[in-house]
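Some notes on the structure that comes next.
Shown here: the complex without one of its protein chains, the others still in place.
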Amino acid sequence: MAKYAMVVDLNRCQGCRACTEACKIENNTGQGMFWMHVFRFEDGAFPETRMSFLPRPCQHCDNAPCVKVCPTGARFKREDGIVLTDPDRCIGCRYCELACPYGVNYFNWQKPKDSQYSDVISWDDPDIQAITGGAYPPYKNPDLDKEWGPEGRRTAGGNHAKGVMEKCTFCVQRVEQGSLPACVDTCPVTALRFGDISDSESPVSRFIRENEAWSLLEEAGTKPSVFYVGGKPPSHSYKEVERPKARV
Amino acid sequence: MNEVRERDPDLVLWQKGRSKAKSFYDTAFVKAIGSSKLGHGAFCSDAGYRALEYTIGTHAVLHPDFRFCNYMLSWGWNITNAGGNKFCWLTWPQHMVKARDRGMKITHIDPRLRSAGPFADNWLAIRPGTDMALALALCHELIAQDFIDRPYLRTYTNAPFLVREDGTVVKVTVGEGDEATDVALVWDEASGAAVPFGEATTPALEGSYEIEGQAVRPGYEVFKSHVAESTPEWAADITGLPAEQIRRVATEFGENALIGSTLVVDGVEVPHRPVGIMAYHMAQQELGFQTARAMTMVPMLVGAVGAAGGQLSDFTWKLHKNYAAFETIDVADPPYDFMLNKSKYYPINTGNPGVVAQVMLDPDRYGVERLPEVAILHMVNPLTAFPSQPEYMESYKKFNFVAVISPWLSETADYFADVVLPSATIEKYEGPISATNQYVEATTMRIPPMEPLFESKGEIDIYMDLCEAMGTLFGEGGYLEQVNKALGLVDDKASFAIPTDSKPTVRQIFDNWSLSQGIDEGIAFFEDPNQSVFVKGPMSPKKMYGYAYDPPFAGALHRFYGESLLDAQRQMKEKGAEEIYWQDYTALPTWRPPTMEGSPSDYEFYLISYHMIEHKQSRSSFVPLLAELAPAARMDINPMSASRLGIEDGDVVTVESHNAITGETRSLVTTAAFCDGLRPDTVGVPHHFGGWTHPQNKGQGASPNEIYFMGEGYVSNTADQAFHVKVKISKGGEL
Amino acid sequence: MATQIDTHPTALPQQVGQLTTGWKLAMGASFLLLVVGIVAFIRELSTGMIATGMRNVGTMGGASWGLYITMVVYFIGVSFAGITIAALVRIFNLRQLRPIARIAELLTVVFLLMGSLAIIVDLGQPVRGVINLFRYARPQSPFFGTFSLVIAGYLAASLIYLYLGGRRDAAKMAEYPSRLQRFHRWWAAGYSDTPEEQARHRKTSFWLAVTIIPLLVIATSTLGFVFGLQVGRPGWYGTLQAPAFVTLAGVSGTGLIIVLAVIVRRMVHDKTALGIDVFAWLGKFLLALVIVYLYFMTVELLTLLYSTPEVEKQLSDALLFGQYAWIYWGSVALLAIPAIGLMWQALTRRWNVGWLVAAGIAVNLAAIGKRFLIVVPSQTHGTLLPYEVGSYSPSWVEYGVVLGLFGLGALMIGAFVKAFPPLPLGDREEVTADA
Partner (left out) sequence: MRRNVTAAMIAGGIVLMLVGYLGAAPWGADTVANSDPRFSFAPAVFVIGVIVALSAALVYELMPDRRNK
């Protein structure tokens, strides 16, 4: 049984956020929902300023605080390492979001139709309806509603129903069909790698072995499955610049 | 359109912005209807193109041979946000990270750190508009520390040419009758006499000599004394950089150049100079042409041009026609065409829509009689994408008829267009598109993923319909024939040509072209997602490296000393051009403070504009997903300067620019954003916003093009736009 | 069975059954609040929780738990103190406190219902929330304690304690012919005040009290653990959360008992029913708890300020000097001033009821403020990754729903005191035929 992990090569990451976009298109996430978010940091005053980029997917921790606190078991961790949310069992208490030290959880504050950029696009416009046939978002990925894994649960995000939690799923619908997560697939400089860390000869394992890989917030004891090579962990003197329009 | 074409086809102005593919279908349309053509180069990096065409003959600016380069000057290259030299494809960042994996060091020369981000091993936060001073100081240090590749200068450049006191080169006519050519004299150290260039065994680079009683010196010697005072200390207070940092960069550049070493690449031995510069859009400044020349001299001094790991420019060393044209620049008398080609204002002329707008507003001043009456604007949005919006608003009113071909309702179309022909964005065949990554030759094609939306069509369909309506589609000299010519479906490949008597589908055109390239499946090859890229094979060193090219550097003698520029200056003075036009036509790059420095001292900040990775010019700011990542315009400002002005992060500010010549002021309102990685005397505003035609544009803020100026003092001597202006910042304003 | 008494209609004691205008006014206002709450909740249900001021932590820079969770902790805190005092009275046989026992139990039941409703309104999926908790609740989650022990177990315990404790008075009330007679007879369930019954009641209430106290301490501690166990939330993670919760619960609960006792005293027009000695005891008990809590706050403050890592520093700056400073110092003042007042009264032994009510209300406001400071700042200013600092302010929907809950609570209390005597009909006020 594979155990999936992701490695981010910060020596290569351009901070271009193509991974953020690929994730949003693949998973149809709503406005302000960044399952993958890329920090752009500035640190230090002119002229000693240093910049750094930090892609932040869900860390799919082995000792996951979110799985521990979930009152109904809607958030669970699979043998292959992926931490998933079952939207049919989630009661929307948002406890997982507050237990998570990385801030990777997003709650569906509004109905799916309203969260799909409807402040600009009116999906009911007859011209648009003529083309989209009333589906919103018109680019809806059918895989998101299917059941995945041996446990057979709708864990690919479903249709982002109002009132349930969601977060990066390592693109469970893609991984189970043998392809890579959308962010890994799209990175123009192969800064993101993904693979089976339980196989010591897999490219991911070798890459981690050959470089000093570190993890985010190791002191929190969450044992994340996302490793970083190059750069260094961000400190609180870092200031995030060029933030996306993230408030819904 | 036809009514004007009968009278004078030149009065039909066809203007194009940036598109991706080989523009065969554009030029074919222009030739078919005989209109005049205006591109967007003057806002891209064409000052650099003119400089490189003039100096080493390549139609490009500068990029290093990433495969072997160990030390790169990233000169204004927006690494993490935009493309590099030649075009904006993704391959540049991939080369750069692979080179860094190998240990290549990057010295980043830019007022903003953001463009290099974490890749700046060494950041030179240079003051905007002072790049030439830095380049001259680097040359001074390379000479002082004797990092000089003399064999290269002697054999492949005009450095040895003997120059009189008045700057003219000593020439003698060789051969008779029609083969008689003027050849420059050089001082042959072996024979101790002045001989024509070809015959000298070791032409002298230094020293001063006498010919027919006149004191003469080799071009290199003239350059050495020219940069004698350009010490790092001199450059320090101009560029705002510490002198020690400039000296250290020069030393590192010289040491890394490994002058004299060679490398065998794919069996071909080539000089090995693993240093280089990546520079492109930064050429668009008032001293852009001469700055690009001065920057090119830095690798020339160490012999890195065309060397392995060294300074490349184009992907091959095929000479551009401008190289020969610039040997002698002749300045014509008025009346001039409305682009002022060969005029006493801009003898070397890129063709700047801003200049055209100026001419249309005041033709008599520029000695222009015939102004364009009709315009076809294809995928171009001057009102928000080009600087000095007010001039366009006034001048484009003079067109009697404006047709716009564009996928979006651009601001220009909204303001001027009588007819808008909606064109498809990507749902069309487009190509052939070069997919080379500099080391492998490849071609690909844009294949439509779906039918065009609403009533839009692919541009080639639009052009065919237009020509059909105008009666210039079929027959001799028609659009189809031009397409055949442009795609090379002539002579031996004529069998693949498109019949010029019936209207083909666009797919058919590309099918024929693909077959002509020896691809048996034709267009189907490109339509098959598993193939889609036609790889011709690795680029051979013989084509990539100037030294290994046959003949070396395609036989071009690199113009170290620019005599024809000095001659152009003389002609311009004779024809009565003001100093503002001729002052930069000098044989060697000569520093002068840019005109903008004439603005009063309360305009204390330099305004620069920059590209953000999330957007593409002004045509994507309304796409909701992209606008979510980069929501609105902002003015980056260093917190130290902001606190001096009492401005907090996120405050609304008014940015007012001042024209040092006309005294005119313009202002825009946006929000301030603290940015530590920025010079305290500089502010930056991205150029993607300022649109008004789409609901998403609401509240996105202004475009710097509303307060940049065009015209004298804000264009280079080659009519290329300068994206610099002095501005005053004040708190408050109506967003 | 009790001897038949003549059918001459006499007024029930303690104004039971008499709907005075004051009572009607209060109930009308409470009902109005309830309507506001329901309207707000329907708005939240229809448009989704975007109608609230809550937003995601991290990139969205909001707080995902806001006013609702603050009120959950406050309500459950108050309910904790009620039954605790009732149980203490029973275990230590504090005879002079017997009058307020029922008020305390009533407070517990009502506030516990309000607390559980506050949790439900905070859920993204309220209906599925209740079902799934009964079906899938996981013991590993601190919510399991809150859901099972606090809501279910503790509610059952307090209802049983209230019911059994009231049977004797119910029997007396059943003798009066009134519309409520069947209700009283049901409540008495055949109690006839025989010595065996009294002994048996003493035994059950003793053993009930003995089991309730530990059940409560565990329950409220699990509520503390909901926050205290979260490593990912600086400001929450700490061992002091559980004990601090219990203490502040005691403070707020006692405060409200004093307030409710005064209201009831005025309602029954009998100053003697609740002697000043009862209030003195409550005052001293409140003073002790406030001092212990202030001690906890100083401990927490010192730990925060001494040599804090970056994140806690950012949090403590926001709490002490920044965005939340007015709430922090306001709460401290609302605890310190009443403490001084109580100390003065304790030393001079001159207890003034008006001042006690003011102290009661003040400590409750402080409790709400302090709960808010525990819940929200750690989300907007306590992200371990350097996100931008966030902000949270409740929307009208949240205020509406909370007011609705208070309205509901007041309605329940109002209804109870008109259906059953809040004070025990002890021997002092012998019930005679002609009252």
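Just a few scattered comments:
Order of writing sets the chain letters: A, B and C. Residues in each chain are counted from 1.
In this text, a residue touches a chain if its C-beta (ideal position, glycine included) is under 8 Å from a C-beta of that chain, and two chains touch if they have at least 3 such contacts.
This structure is a prediction, so every number in the text was calculated from the model and none was measured.
Taking the full assembly into account, the omitted chain touches A, C. Among the residues C:L45, C:L164, C:V231 or C:A336, only C:L164 touches the chain that is left out of the figure.
In the complete assembly, the contact with the undisplayed chain comes from C:A152, out of C:A11, C:L32, C:V127 or C:A152. The set of chain A residues touching the chain not shown comprises 62-64, 67-68, 70, 73, 75-79, 83, 149-151. Chain C residues in contact with the hidden partner, per the touch definition given at the top, are 133-140, 144, 147-149, 152-153, 156-157, 160, 163-164, 167, 189-190, 196-197, 200-201, 203-204, 207-208, 211.
Definition applied: only the chains that are shown with their structure count from here on.
Chain centres here are Cα averages; for chain A and chain C they lie 41 Å apart.
Separating the centre of chain B from that of chain C, both taken as means of CA atoms, is a distance of 74 Å. Against chain B, in their complex, chain A makes its touches with residues 10-12, 14-17, 20-21, 24-25, 31-32, 40, 42-47, 49-53, 117, 120-121, 127, 131, 188-189, 191, 231, 239, 241-242, 244-245. Remark: chain B residues 79-81, 90, 93-94, 97, 100-101, 113-114, 116-118, 120, 123, 125, 453-454, 612-614, 622, 624-631, 638-640, 673-680, 695-696 touch chain A in the complex. The residues of chain A lying in touch with chain C in their complex are 32, 34, 37, 39, 41, 56, 65, 68-74, 89-95, 97-111, 114, 162-165, 216-217, 220-222, 234-240, 243-244, 246-248.
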